[in-house]
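Got a structure for you, questions after.
Selected chains from the complex are presented in situ; the others are not included.
We call the chains A, B and C, going by the order they appear; numbering starts again at 1 in every chain.
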Amino acid sequence: VVGALCSEGAGWAGAHARSSLRREFPSRQAVAGLVDDLRAVLFPGFFGPSELTAETLRFHVGAALDRILHVLQEQILRGFRVVGEAEAGESAKDRSWRVARAFVERLPEVKKALGADVEAAYAGDPALVNPEEAIYCYPGILAITSQRLAHELWLLGVPLLPRMITEHAHSSTGIDIHPGARIGEGFFIDHGTGVVIGETAVIGRGVRIYQGVTLGAKSFPLDADGNPIKGVDRHPIVEDDVVIYANATVLGRVTIGRGATIGGNVWVTRDVAPGSMVAKS
Amino acid sequence: VVGALCSEGAGWAGAHARSSLRREFPSRQAVAGLVDDLRAVLFPGFFGPSELTAETLRFHVGAALDRILHVLQEQILRGFRVVGEAEAGESAKDRSWRVARAFVERLPEVKKALGADVEAAYAGDPALVNPEEAIYCYPGILAITSQRLAHELWLLGVPLLPRMITEHAHSSTGIDIHPGARIGEGFFIDHGTGVVIGETAVIGRGVRIYQGVTLGAKSFPLDADGNPIKGVDRHPIVEDDVVIYANATVLGRVTIGRGATIGGNVWVTRDVAPGSMVAKS
Amino acid sequence: VVGALCSEGAGWAGAHARSSLRREFPSRQAVAGLVDDLRAVLFPGFFGPSELTAETLRFHVGAALDRILHVLQEQILRGFRVVGEAEAGESAKDRSWRVARAFVERLPEVKKALGADVEAAYAGDPALVNPEEAIYCYPGILAITSQRLAHELWLLGVPLLPRMITEHAHSSTGIDIHPGARIGEGFFIDHGTGVVIGETAVIGRGVRIYQGVTLGAKSFPLDADGNPIKGVDRHPIVEDDVVIYANATVLGRVTIGRGATIGGNVWVTRDVAPGSMVAKS
């Protein structure tokens, strides 16, 4: 059996498998710890050390950022090496440092967007009696936090890590948002299990969606060899202040106009006019 | 960046964020351990120590209850403090003790309801060859166990913990039942991913539902300031012996009459008569 | 309360509860470790030790298989004992060894099928830029890996473990495939949350399905006592090269013919002709 499995090893996935034999993948555990540290920086007092004061907050945020920077750089470097990014001399290492620093500089912007997300949750859920519950317990907040962080890494061209971060959130929330999706502030997902938002989706400000909503692709073009062409815009554009109720499906590069409402279980493959309502007949 | 993040800290969520800087949240890890201990008490021999005898069972249940009581009191107290419940002198502490004891006294009732739930699973799933599999492996049993426990805490006015318990179950099962929902004995959820049951839902005895079913709100009234009014009855009433098949959606304060059957993918926003069947046309 | 809970213990689930008091269940932690070891054997370099060479690969695979064999035998034995399989003398132990060895001998076949699954993922998802991402991050690959392993144990008549393995995957991916389902090579599930595939489903080669798809039973016959009859074929047959889009539901022992396409949110309870397309009207 050992022989069979080892000789198989050379065969089944060809060059990809062989190259992977020589490289170390980013560590799932390190990435999970990174996200925990980032949440402590973005929501101090809710995650990480408790009983902070204005005076001690600076120390904890500074120490966490330094830790984040080092862990992130190491994991980014692993990512570059696994996918075989050209690395003339030390440049893969240099690039990982540059990217990690650029990411950290984006954190205040991420924090601002998340602040609006939390307010949207409080405004959008009558079951929410105290706002702490949203930050501390809501899967929608957890998922959008991870996606906003992963999106910054995705914009910086980091391989593997963005997807690891969103899949980590997907695993614990059932919400699957691709790191490539561009999402405006004040975004709220209620319940969330089964939500899928695709790579090229564009979402405006103040959008609210419910469990089971898909913002997906209708089909995708193949190249001459029958392989899918990567990177084509194929997911919906959702403008500001749209609400999409549970289990609705929106497919293809359609536009849901500003302030429109999509009812539950509705199937949408065409543009929807601003302010209109689409419901199950 | 440290400066930006720290000054942001004061701004983004106003008073809520500031108050959270001084308080310690209930611990996720403690709550997870609590649920494990409770499952060992409710299903002895399945969870917790194995190879029990009638003689030693008493010791293990007694020791676990004492542990539960202390951990629960501590976490309830943290909950009261985070949400700023009035606590004149030591009264927050006294109240946490009183509530923890009241919860423990409810456990025999919870156990009785869960016994009926397990029997309903065995009666309702042809794939289930041995009943141990249901208790030990079924996400539906795990989710209803957590909800019944969370519901008791919710009735006792405990903040944060009930939601933490149901979200813990949500995360591992994809089943999202609000702690406020009132659910009768003999309840069975098969597969379960994507199930959402809202805060004011009322479910009778012997009800069976499948994956992706939503018992949700249709819309919710806003107050003069545009904020949702909390606590209004807005979710369905499901009477005894109803079956709701996969991905059906029932919205609003409608009543599904005793013994009715709701077919898969069906969309219901009106009352359904007892004994009737609603199916996709 | 202790008294109430302990006397309840004797009553609520009758003989099943009592028998469980004397037996040790398979360990969830051991089973999770087993799956990790199996993934390291099936995808060397992706999981388990990194930086392998052809020379050292043999050692790692051999050592992991030996570990797998011992842990598996122990857990299988526990399974046999919990469900009270006849065990004249040492025969339960002998049987667990025989079964564990037979399982290990099936691994090269499982690996071959998984290789085709990975290639199907790469061919079927335009968002996938590097193939490592599929093996390392995709919940669909994780779920089918666990199901293929659980299916081999299910074929060998092992109780409890197959379901524990698929529920472990269900919990982290939201994909619920029964261990009994027979699934051909080159199977790809994208996103996956909410997918349910029933016990007697039969799936051909090269099938692709999306999140929220149910391959379920329409209803099930009861015996004279009102209990469901176990083991009846009641789930769909899906032939080679079928694609089923998000949230579609296929119920009953229907056949989806070779190369057919089922659109999103579609509801199917009848046979679908080969090559045809069923879409929402």
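We take it that contacts are C-beta pairs under 8 Å (C-beta built on N, C-alpha and C of every residue); 3 or more make two chains touch, one makes a residue touch a chain.
Keep in mind it's a predicted model, so treat the numbers as computed, not measured.
Shown chains number 3; the total number of identical copies in the complete complex of this file is 6.
The rule is short, and it goes like this: only the chains that are shown with their structure count from here on.
Separating the CA-averaged centres of chain A and chain C is a span of 28 Å. Among the residues of chain A, those in touch with two or more other chains are 174, 193-194, 212, 247, 265. Every residue of chain A that touches chain C in the complex is listed here, in rising order: 1-2, 4-6, 8-13, 16-17, 20-25, 82-83, 159-160, 163-164, 167, 170-171, 174, 176, 178, 180, 193-196, 198-199, 212, 214, 216-217, 220, 226-232, 234, 247, 249, 251, 265, 267. Looking at the complex, you find that chain C touches chain A at residues 41-42, 44-46, 50-54, 57-58, 61-62, 65, 104-105, 107-108, 111-112, 114-115, 118-119, 123-133, 136-139, 172-174, 191-194, 210-212, 246-247, 264-265, 280.
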